[in-house]
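The complex is shown incomplete by one protein chain, all other protein chains being positioned as in the whole.
What follows is chain A.
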Amino acid sequence: MSAPRATRGTALHAGAWWLWALGLATAASRTTNPLLLGLLIGVAGYVVAARRGDAPWARSYGAFVRLGLIVVAIRLVFACVLGSPIPGTHTLLTLPEVPLPDWAKGVRIGGRVTAEGMVFALYDGLKLATLLICVGAANALANPSRLLKSLPGALYEAGVAVVVAMTFAPNLVADVQRLRAARRLRGRPDRGFRALLQVGLPVLEGALERSVALAAAMDARGYGRTAQVPPAVRRLTSVLTLGGLLGVCAGTYGLLSDTGAGYGLWVLLAGLAAALGGLWLGGRRCVRTRYRPERWGPRACLVAGSGIAVAALMIAANAYAPDALHPPAVPLTAPVLPLWPALCVLAGLLPAFIAPAPPAPAPRGHGAGAPRSAAPFTKEPSR
(Lines give C-alpha, C1' and ligand atoms only; values in the text may rest on other atoms or scores of the structure.)
Protein backbone atom coordinates (compact mmCIF):
# COMPACT_ATOMS: atom_id res chain seq x y z
CA MET A 1 0.00 0.00 0.00
CA SER A 2 1.48 3.32 -1.06
CA ALA A 3 1.32 6.27 1.30
CA PRO A 4 -0.92 9.23 0.41
CA ARG A 5 0.21 12.87 0.56
CA ALA A 6 -0.19 14.31 4.04
CA THR A 7 -2.95 16.90 4.16
CA ARG A 8 -5.10 17.89 7.05
CA GLY A 9 -7.56 15.13 6.15
CA THR A 10 -5.05 12.30 5.89
CA ALA A 11 -2.61 13.46 8.57
CA LEU A 12 -1.66 10.81 11.06
CA HIS A 13 -2.99 11.16 14.61
CA ALA A 14 -0.34 12.93 16.68
CA GLY A 15 -0.75 10.27 19.38
CA ALA A 16 0.37 7.58 16.94
CA TRP A 17 3.70 9.35 16.36
CA TRP A 18 4.23 9.81 20.08
CA LEU A 19 3.44 6.15 20.82
CA TRP A 20 5.87 5.10 18.09
CA ALA A 21 8.61 7.35 19.47
CA LEU A 22 8.00 6.30 23.06
CA GLY A 23 8.19 2.66 21.91
CA LEU A 24 11.62 3.29 20.42
CA ALA A 25 12.63 5.16 23.58
CA THR A 26 11.50 2.23 25.75
CA ALA A 27 13.55 -0.11 23.60
CA ALA A 28 16.56 2.20 23.98
CA SER A 29 16.20 2.18 27.74
CA ARG A 30 16.48 -1.63 27.74
CA THR A 31 19.91 -1.90 26.15
CA THR A 32 23.38 -0.41 26.42
CA ASN A 33 24.73 -2.04 23.27
CA PRO A 34 26.10 0.93 21.29
CA LEU A 35 25.41 -0.80 17.97
CA LEU A 36 21.74 -1.34 18.84
CA LEU A 37 21.48 2.23 20.16
CA GLY A 38 23.06 3.51 16.96
CA LEU A 39 20.58 1.46 14.98
CA LEU A 40 17.69 2.98 16.97
CA ILE A 41 19.02 6.50 16.29
CA GLY A 42 19.34 5.61 12.63
CA VAL A 43 15.76 4.30 12.46
CA ALA A 44 14.37 7.43 14.14
CA GLY A 45 16.49 9.68 11.92
CA TYR A 46 15.45 7.90 8.73
CA VAL A 47 11.74 8.17 9.55
CA VAL A 48 12.12 11.85 10.43
CA ALA A 49 13.98 12.53 7.19
CA ALA A 50 11.33 10.70 5.17
CA ARG A 51 8.19 12.01 6.81
CA ARG A 52 8.63 15.44 8.38
CA GLY A 53 7.11 18.59 6.86
CA ASP A 54 8.69 22.05 6.63
CA ALA A 55 6.93 23.67 9.60
CA PRO A 56 9.05 25.49 12.20
CA TRP A 57 8.62 22.74 14.80
CA ALA A 58 9.84 20.11 12.30
CA ARG A 59 13.26 21.76 12.41
CA SER A 60 13.60 21.10 16.15
CA TYR A 61 15.02 17.62 15.40
CA GLY A 62 18.50 19.02 14.82
CA ALA A 63 18.37 20.75 18.20
CA PHE A 64 17.51 17.47 19.93
CA VAL A 65 20.38 15.67 18.17
CA ARG A 66 22.78 18.37 19.35
CA LEU A 67 21.35 18.10 22.86
CA GLY A 68 22.00 14.34 22.75
CA LEU A 69 25.63 14.90 21.75
CA ILE A 70 26.03 17.40 24.60
CA VAL A 71 24.64 14.81 27.05
CA VAL A 72 27.20 12.25 25.87
CA ALA A 73 29.99 14.80 26.17
CA ILE A 74 28.95 15.84 29.68
CA ARG A 75 28.73 12.21 30.78
CA LEU A 76 32.26 11.55 29.47
CA VAL A 77 33.72 14.67 31.13
CA PHE A 78 32.18 13.73 34.47
CA ALA A 79 33.47 10.17 34.22
CA CYS A 80 36.89 11.55 33.38
CA VAL A 81 37.09 14.13 36.17
CA LEU A 82 35.13 12.48 38.96
CA GLY A 83 36.30 9.00 38.29
CA SER A 84 34.11 5.97 37.75
CA PRO A 85 33.04 3.15 40.03
CA ILE A 86 34.01 0.67 37.34
CA PRO A 87 37.22 -1.11 38.23
CA GLY A 88 39.60 -0.99 35.28
CA THR A 89 43.09 -2.06 34.36
CA HIS A 90 43.71 -0.11 31.14
CA THR A 91 44.84 3.32 32.30
CA LEU A 92 44.44 5.97 29.61
CA LEU A 93 45.91 8.88 31.56
CA THR A 94 46.29 10.06 35.12
CA LEU A 95 44.92 13.43 36.14
CA PRO A 96 46.38 15.18 39.20
CA GLU A 97 44.15 14.20 42.12
CA VAL A 98 42.71 16.89 44.40
CA PRO A 99 43.22 15.92 48.03
CA LEU A 100 39.87 15.93 49.83
CA PRO A 101 39.27 15.96 53.60
CA ASP A 102 38.23 12.82 55.46
CA TRP A 103 34.50 13.53 55.55
CA ALA A 104 34.39 13.55 51.76
CA LYS A 105 35.48 9.94 51.55
CA GLY A 106 34.16 8.19 48.49
CA VAL A 107 34.34 11.35 46.39
CA ARG A 108 37.31 11.62 44.12
CA ILE A 109 38.41 14.47 41.88
CA GLY A 110 41.02 13.67 39.27
CA GLY A 111 43.13 10.57 39.47
CA ARG A 112 43.34 7.59 37.15
CA VAL A 113 41.14 7.53 34.03
CA THR A 114 40.55 3.99 32.79
CA ALA A 115 39.39 2.85 29.39
CA GLU A 116 36.74 0.66 31.03
CA GLY A 117 35.27 3.60 32.93
CA MET A 118 35.13 5.75 29.82
CA VAL A 119 33.49 2.98 27.75
CA PHE A 120 30.89 2.44 30.44
CA ALA A 121 30.18 6.19 30.55
CA LEU A 122 29.94 6.31 26.76
CA TYR A 123 27.37 3.48 26.67
CA ASP A 124 25.39 5.14 29.43
CA GLY A 125 25.48 8.58 27.80
CA LEU A 126 24.53 7.11 24.44
CA LYS A 127 21.44 5.56 26.02
CA LEU A 128 20.29 8.93 27.35
CA ALA A 129 21.07 10.59 24.02
CA THR A 130 18.96 8.00 22.20
CA LEU A 131 16.02 8.67 24.50
CA LEU A 132 16.30 12.42 23.76
CA ILE A 133 16.57 11.84 20.04
CA CYS A 134 13.42 9.67 20.09
CA VAL A 135 11.51 12.47 21.82
CA GLY A 136 12.95 14.91 19.28
CA ALA A 137 11.70 12.70 16.45
CA ALA A 138 8.16 12.74 17.86
CA ASN A 139 8.39 16.50 18.27
CA ALA A 140 9.46 16.95 14.66
CA LEU A 141 6.82 14.62 13.23
CA ALA A 142 3.83 15.75 15.32
CA ASN A 143 3.49 19.20 16.81
CA PRO A 144 2.97 18.73 20.57
CA SER A 145 0.11 21.24 20.47
CA ARG A 146 -1.78 18.83 18.18
CA LEU A 147 -1.49 16.24 20.92
CA LEU A 148 -3.06 18.67 23.39
CA LYS A 149 -6.18 18.86 21.22
CA SER A 150 -6.96 15.29 22.15
CA LEU A 151 -7.22 16.24 25.84
CA PRO A 152 -10.64 15.92 27.49
CA GLY A 153 -12.73 19.11 27.55
CA ALA A 154 -12.21 19.76 31.24
CA LEU A 155 -8.46 20.01 30.73
CA TYR A 156 -8.75 22.20 27.63
CA GLU A 157 -8.01 25.50 29.35
CA ALA A 158 -4.89 24.13 31.01
CA GLY A 159 -3.83 22.82 27.58
CA VAL A 160 -4.16 26.26 25.99
CA ALA A 161 -2.02 27.74 28.75
CA VAL A 162 0.70 25.23 27.88
CA VAL A 163 0.47 25.98 24.15
CA VAL A 164 0.65 29.73 24.73
CA ALA A 165 3.64 29.26 27.01
CA MET A 166 5.37 27.19 24.34
CA THR A 167 4.94 29.85 21.65
CA PHE A 168 6.12 32.40 24.17
CA ALA A 169 9.68 31.09 24.49
CA PRO A 170 10.70 31.66 20.83
CA ASN A 171 9.28 35.20 20.99
CA LEU A 172 11.30 35.92 24.12
CA VAL A 173 14.50 34.74 22.44
CA ALA A 174 13.77 36.95 19.41
CA ASP A 175 13.19 39.93 21.71
CA VAL A 176 16.47 39.41 23.52
CA GLN A 177 18.33 39.26 20.21
CA ARG A 178 16.64 42.41 18.90
CA LEU A 179 17.31 44.41 22.04
CA ARG A 180 20.92 43.31 22.28
CA ALA A 181 21.39 44.41 18.69
CA ALA A 182 19.78 47.74 19.59
CA ARG A 183 22.38 48.27 22.31
CA ARG A 184 24.96 48.55 19.55
CA LEU A 185 23.08 51.57 18.25
CA ARG A 186 23.63 53.31 21.56
CA GLY A 187 27.35 52.63 21.28
CA ARG A 188 27.37 50.00 23.98
CA PRO A 189 28.82 46.52 23.54
CA ASP A 190 26.18 44.01 22.41
CA ARG A 191 27.90 40.96 23.85
CA GLY A 192 28.60 39.77 27.35
CA PHE A 193 26.62 39.12 30.45
CA ARG A 194 26.08 42.80 31.34
CA ALA A 195 24.40 43.41 28.00
CA LEU A 196 22.03 40.51 28.69
CA LEU A 197 21.22 41.86 32.16
CA GLN A 198 20.47 45.36 30.92
CA VAL A 199 18.01 44.20 28.28
CA GLY A 200 16.28 41.97 30.83
CA LEU A 201 13.78 44.53 32.04
CA PRO A 202 12.67 45.79 28.60
CA VAL A 203 12.33 42.19 27.41
CA LEU A 204 10.10 41.28 30.33
CA GLU A 205 8.05 44.44 29.82
CA GLY A 206 7.57 43.55 26.15
CA ALA A 207 6.62 39.98 27.02
CA LEU A 208 4.07 41.18 29.55
CA GLU A 209 2.53 43.56 27.04
CA ARG A 210 2.27 40.81 24.46
CA SER A 211 0.60 38.49 26.93
CA VAL A 212 -1.96 41.14 27.82
CA ALA A 213 -2.68 41.77 24.13
CA LEU A 214 -3.12 38.03 23.52
CA ALA A 215 -5.37 37.69 26.54
CA ALA A 216 -7.55 40.54 25.24
CA ALA A 217 -7.72 38.92 21.79
CA MET A 218 -8.64 35.53 23.26
CA ASP A 219 -11.28 37.06 25.48
CA ALA A 220 -12.82 38.90 22.52
CA ARG A 221 -12.87 35.65 20.55
CA GLY A 222 -14.92 33.78 23.11
CA TYR A 223 -12.25 32.00 25.14
CA GLY A 224 -13.67 30.84 28.46
CA ARG A 225 -17.37 30.77 27.55
CA THR A 226 -19.01 28.26 29.84
CA ALA A 227 -22.31 26.46 29.82
CA GLN A 228 -24.74 26.60 32.74
CA VAL A 229 -24.37 23.50 34.89
CA PRO A 230 -26.66 22.69 37.84
CA PRO A 231 -24.89 23.28 41.20
CA ALA A 232 -25.36 19.65 42.21
CA VAL A 233 -23.37 18.46 39.18
CA ARG A 234 -20.64 21.03 39.95
CA ARG A 235 -20.32 19.76 43.50
CA LEU A 236 -20.31 16.14 42.38
CA THR A 237 -17.51 16.97 39.92
CA SER A 238 -15.34 18.44 42.67
CA VAL A 239 -15.98 15.51 45.00
CA LEU A 240 -15.21 12.93 42.32
CA THR A 241 -12.03 14.64 41.12
CA LEU A 242 -10.59 15.33 44.58
CA GLY A 243 -11.63 11.94 45.99
CA GLY A 244 -10.29 10.20 42.91
CA LEU A 245 -6.89 11.89 43.13
CA LEU A 246 -6.67 11.04 46.85
CA GLY A 247 -7.52 7.43 46.00
CA VAL A 248 -4.78 7.34 43.33
CA CYS A 249 -2.23 8.64 45.87
CA ALA A 250 -3.29 6.20 48.58
CA GLY A 251 -3.37 3.30 46.12
CA THR A 252 0.09 4.05 44.77
CA TYR A 253 1.44 4.27 48.31
CA GLY A 254 -0.20 0.94 49.14
CA LEU A 255 1.30 -0.72 46.08
CA LEU A 256 4.81 0.54 46.78
CA SER A 257 4.88 -0.22 50.50
CA ASP A 258 5.20 -3.77 51.78
CA THR A 259 2.06 -3.91 53.85
CA GLY A 260 -0.67 -2.67 51.56
CA ALA A 261 -0.08 -4.82 48.49
CA GLY A 262 -3.48 -6.47 48.98
CA TYR A 263 -5.79 -3.46 48.83
CA GLY A 264 -3.43 -1.01 47.07
CA LEU A 265 -4.38 -2.05 43.55
CA TRP A 266 -8.09 -1.81 44.22
CA VAL A 267 -7.86 1.62 45.84
CA LEU A 268 -5.76 2.79 42.90
CA LEU A 269 -8.27 1.54 40.33
CA ALA A 270 -11.24 3.02 42.20
CA GLY A 271 -9.44 6.36 42.52
CA LEU A 272 -8.61 6.37 38.83
CA ALA A 273 -12.22 5.64 37.89
CA ALA A 274 -13.50 8.42 40.14
CA ALA A 275 -10.99 10.93 38.75
CA LEU A 276 -11.93 10.04 35.16
CA GLY A 277 -15.60 10.40 36.06
CA GLY A 278 -14.84 13.83 37.51
CA LEU A 279 -13.06 14.86 34.32
CA TRP A 280 -15.94 13.65 32.18
CA LEU A 281 -18.50 15.54 34.28
CA GLY A 282 -16.24 18.61 34.28
CA GLY A 283 -16.27 18.53 30.49
CA ARG A 284 -19.99 19.35 30.56
CA ARG A 285 -19.20 22.90 31.67
CA CYS A 286 -17.21 23.37 28.50
CA VAL A 287 -19.18 24.42 25.40
CA ARG A 288 -16.26 23.91 23.01
CA THR A 289 -16.39 21.76 19.94
CA ARG A 290 -13.45 20.47 17.93
CA TYR A 291 -12.65 21.41 14.37
CA ARG A 292 -11.57 18.43 12.24
CA PRO A 293 -10.17 16.25 15.02
CA GLU A 294 -7.56 13.81 13.80
CA ARG A 295 -8.94 10.34 13.22
CA TRP A 296 -7.29 7.20 14.50
CA GLY A 297 -7.19 5.15 11.30
CA PRO A 298 -5.49 1.89 10.30
CA ARG A 299 -2.27 3.73 9.41
CA ALA A 300 -2.15 5.25 12.89
CA CYS A 301 -2.61 1.74 14.36
CA LEU A 302 0.28 0.42 12.26
CA VAL A 303 2.61 3.31 13.16
CA ALA A 304 1.83 3.09 16.87
CA GLY A 305 1.96 -0.71 16.65
CA SER A 306 5.41 -0.72 15.09
CA GLY A 307 6.77 1.35 17.99
CA ILE A 308 5.08 -0.83 20.58
CA ALA A 309 6.36 -3.93 18.81
CA VAL A 310 9.96 -2.67 18.94
CA ALA A 311 9.58 -2.03 22.67
CA ALA A 312 7.93 -5.39 23.36
CA LEU A 313 10.44 -7.40 21.30
CA MET A 314 13.36 -5.66 23.01
CA ILE A 315 11.92 -6.46 26.43
CA ALA A 316 11.49 -10.07 25.33
CA ALA A 317 15.06 -10.14 24.00
CA ASN A 318 16.27 -8.99 27.41
CA ALA A 319 15.07 -12.27 28.86
CA TYR A 320 16.41 -14.27 25.92
CA ALA A 321 19.86 -12.76 25.35
CA PRO A 322 20.73 -10.35 28.16
CA ASP A 323 24.47 -10.52 27.48
CA ALA A 324 24.21 -9.33 23.91
CA LEU A 325 22.07 -6.33 24.96
CA HIS A 326 24.43 -5.31 27.76
CA PRO A 327 28.01 -5.78 26.58
CA PRO A 328 30.24 -5.69 29.65
CA ALA A 329 32.74 -2.87 30.10
CA VAL A 330 34.96 -5.12 32.23
CA PRO A 331 36.75 -6.87 30.66
CA LEU A 332 36.87 -4.66 27.54
CA THR A 333 35.23 -6.44 24.62
CA ALA A 334 34.10 -5.23 21.23
CA PRO A 335 30.28 -5.22 21.21
CA VAL A 336 28.65 -7.46 18.64
CA LEU A 337 25.39 -6.79 16.87
CA PRO A 338 22.90 -9.44 17.96
CA LEU A 339 20.97 -10.49 14.84
CA TRP A 340 17.46 -10.98 16.14
CA PRO A 341 17.21 -7.83 18.32
CA ALA A 342 18.64 -5.81 15.41
CA LEU A 343 15.93 -7.11 13.10
CA CYS A 344 13.35 -6.26 15.75
CA VAL A 345 14.59 -2.65 15.84
CA LEU A 346 14.20 -2.42 12.08
CA ALA A 347 10.44 -2.93 12.57
CA GLY A 348 10.46 0.70 13.69
CA LEU A 349 11.12 1.75 10.08
CA LEU A 350 7.55 0.86 9.08
CA PRO A 351 6.23 4.47 9.40
CA ALA A 352 8.73 5.67 6.79
CA PHE A 353 6.74 3.67 4.25
CA ILE A 354 3.13 3.77 5.39
CA ALA A 355 2.71 7.18 7.03
CA PRO A 356 1.35 9.92 4.73
CA ALA A 357 4.19 11.63 2.87
CA PRO A 358 4.76 15.33 3.55
CA PRO A 359 3.71 17.73 0.78
CA ALA A 360 6.36 18.82 -1.71
CA PRO A 361 8.47 21.64 -0.26
CA ALA A 362 7.17 25.13 -0.98
CA PRO A 363 8.97 26.89 -3.86
CA ARG A 364 11.79 29.24 -2.90
CA GLY A 365 10.67 32.66 -1.90
CA HIS A 366 7.77 31.29 0.08
CA GLY A 367 10.38 31.57 2.78
CA ALA A 368 9.77 28.71 5.13
CA GLY A 369 12.87 29.99 6.86
CA ALA A 370 11.98 33.59 7.56
CA PRO A 371 8.79 35.10 8.87
CA ARG A 372 9.53 38.38 7.15
CA SER A 373 10.47 36.92 3.79
CA ALA A 374 8.74 38.10 0.68
CA ALA A 375 5.92 35.73 -0.05
CA PRO A 376 4.22 36.64 -3.31
CA PHE A 377 0.89 38.24 -2.66
CA THR A 378 -2.13 36.21 -3.51
CA LYS A 379 -4.35 38.54 -5.41
CA GLU A 380 -8.04 38.61 -4.75
CA PRO A 381 -10.02 36.64 -7.29
CA SER A 382 -12.29 39.61 -7.87
CA ARG A 383 -12.35 43.20 -6.85
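Operating definition for what follows: contacts are C-beta pairs under 8 Å (C-beta built on N, C-alpha and C of every residue); 3 or more make two chains touch, one makes a residue touch a chain; residues count from 1.
The working rule: contacts and distances are computed from a predicted model.
Asks: Write down which listed name, "Signal transduction histidine kinase", "Peroxidase", "Cobalt ABC transporter ATP-binding protein" or "Na(+)/H(+) antiporter subunit B", is the UniProt protein name of the chain that is not shown.
Replies: Of the names offered in "Signal transduction histidine kinase", "Peroxidase", "Cobalt ABC transporter ATP-binding protein" or "Na(+)/H(+) antiporter subunit B", the absent chain's UniProt record gives "Cobalt ABC transporter ATP-binding protein".
Asks: Of A:Ala3, A:Ala50 or A:Leu214, which one is in contact with the hidden chain?
Replies: A:Leu214
Asks: Thinking of the whole complex, not just what is shown, which of A:Pro87, A:Pro152, A:Pro189 or A:Pro298 touches the missing chain?
Replies: Going through A:Pro87, A:Pro152, A:Pro189 or A:Pro298 one by one, A:Pro189 is the residue touching the chain not shown.
Asks: For the chain that's not shown, point to the residue among A:Ala137, A:Leu179 or A:Cys344 touching it.
Replies: The missing chain is touched by A:Leu179.
Asks: Take the complete complex as the reference. Which residues in chain A touch the chain that isn't displayed?
Replies: On the side of chain A, residues 7-8, 55-56, 143, 145, 160, 163-164, 167, 178-179, 181-190, 198-199, 201-202, 205, 210, 213-225, 227, 287-292, 359, 365-375, 377-381, 383 touch the unshown chain.
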